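A single protein chain has been omitted from the complex, and every remaining protein chain is retained in its original position.
Coming up: subunit A.
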Amino acid sequence: MAAARLLKDEATEEKGDRARMASFIGAMAIADLVKTTLGPKGMDKILQSTGRGRNVTVTNDGATILKSLHIDNPAAKVLVDISKVQDDEVGDGTTSVVVLAGELLREAEKLVNQKIHPMTIIAGYRMAAECARNALLLKAKDNKQDPDKFKSDLMKIAMTTLSSKILSQDKEHFAKLAVDAVLRLKGSTNLESIQIIKKAGGSLKDSFLDEGFVLDKKIGIGQPKRIENAKILVANTAMDTDKVKIYGARVRVDSMAKVAEIEGAEKEKMKQKVQKIIAHGINCFVNRQLIYNFPEELFADAGILAIEHADFDGIERLALVTGGEIASTFDNPESVKLGHCKLIEEIMIGEDKLIHFSGVEMGQACTVVLRGASSHVLDEAERSLHDALCVLSQTVNDSRVLLGGGWPEMVMAKEVDELARKTPGKKSHAIEAFSRSLQAIPTIIADNAGLDSAELISQLRAEHHKDTTSAGINIISGGVGDMDKLGVSESFKVKQAVLLSATEAAEMILRVDEIITCAPRKREDRM
């Protein structure tokens, strides 16, 4: 008798080896896709959206690439997910984590073909990951005590992160920019207070860090263009028609004269509101919502600079930098905290006018103005800078630092190899495989740079068998170099996150022996 149908019509089911193969292939395909973007000589990808306008994004950032893919393979989705998490959690290493997970699965596939049970492989991988992590912990350096050294560490990390991005030409410039910005945060990881403004035109080199705050808005007509010793009221209130909020209220009149009266009352109300605001003794008023012409005129008459329609982030940041509070009622002027700054002026960047607040009270926030030839360049520059900022802010909290250029992978691989030799049983095969996967990362970096990877890696391995070494791949000269001297560093936290998430993801995919896909939800036909 034929097997009874269990599942709904379009649902599919894959079992055992087939399921495993499907997930291996899916995961490896994703890893291979982003592989070529790894390292300082990695290539970029063009992504074209399916939406209207066919927007084009040029990027080198793993998370961005994977986010925009439409994927059907469930295992591939797991990898996309870890890359996303890596982006949220530490901001960088989004490509490495996918490539490492892909390599781990590639090695696992070979082992499964040799009839080693996936559970044994997982057990081996776990031991290896633990051992690799310990190796990193031992080798990590912490320069928190020494501010100068710490700052140079940060510089090195920023340069290493940026070297694989579009900003690599001016990496010193940008590294300095990012380090300055992050140090201003004083340990907070709230990157919200670093504002990035993109303005097309000029070259990347013209980008700069501004210690004050730049708001991408225009000053109202007839209002002062320059204010010294500004007292700023930051508000979130309706300055168009201040509606009566009581539910059900409406205006119903029976003659034109009444309409005029009510209109007058409305105007009077607005006027009073403006009076109250002015009574705060301010000379600058920033509102999140629209300001209509009538109140704007009133402000202009009082010599107050009124800025309308600043977006929510802008308001929050402005409140943060100037030390004022965001107000919505204006009845007690004496107790509202006003913001202060030395100078407000209109400045020109390229062709656009911006409002510049300088000499602000709290030094936490700052603005980075990016300049570049096209919007694609600017977008990519923003992503790269964001990566660098994320890594730096995480490093400020966890100041342990490692060398870069494939050095950490080789250190881990060596320790893991030694563990494999000591471990009896089938697990040792898996541990060995783990070490091979780790070595795959420097191999790919070298390959992407067009170097002879086999030669380089073997040299590197020999170098690492000495007790203390700081050898890594020197991409520029194409040989083995001393990473300590070259100043290539990476954050410990990023490496650890890469190692752990990649192992976790690989383990998860390895454990699967059956894939059940439900029938896709039917979209209702819209006629």
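Just so it is clear, contacts are C-beta pairs under 8 Å (C-beta built on N, C-alpha and C of every residue); 3 or more make two chains touch, one makes a residue touch a chain; residues count from 1.
In this text, contacts and distances are computed from a predicted model.
The listed options are "Ribosomal protein S8", "Nicolin-1 isoform X6", "G-patch domain-containing protein" or "T-complex protein 1 subunit epsilon", and the UniProt record of the chain not shown names that protein "T-complex protein 1 subunit epsilon".
For the options A:S393, A:T423, A:S453 or A:S470, the residue in contact with the chain missing from this view is A:S393. Per the touch definition above, the residue from A:A140, A:A319 or A:V396 contacting the chain not shown is A:A319. The set of subunit A residues touching the chain not shown comprises 1, 3-9, 11, 13, 19, 23, 72, 74-75, 77-78, 81-82, 85, 87-91, 117-120, 126, 189-192, 236-237, 244-254, 258, 261-262, 264-266, 269, 316, 319-320, 325-329, 331-332, 335-336, 390, 393-394, 500-501, 504-505, 507-508, 511-521.
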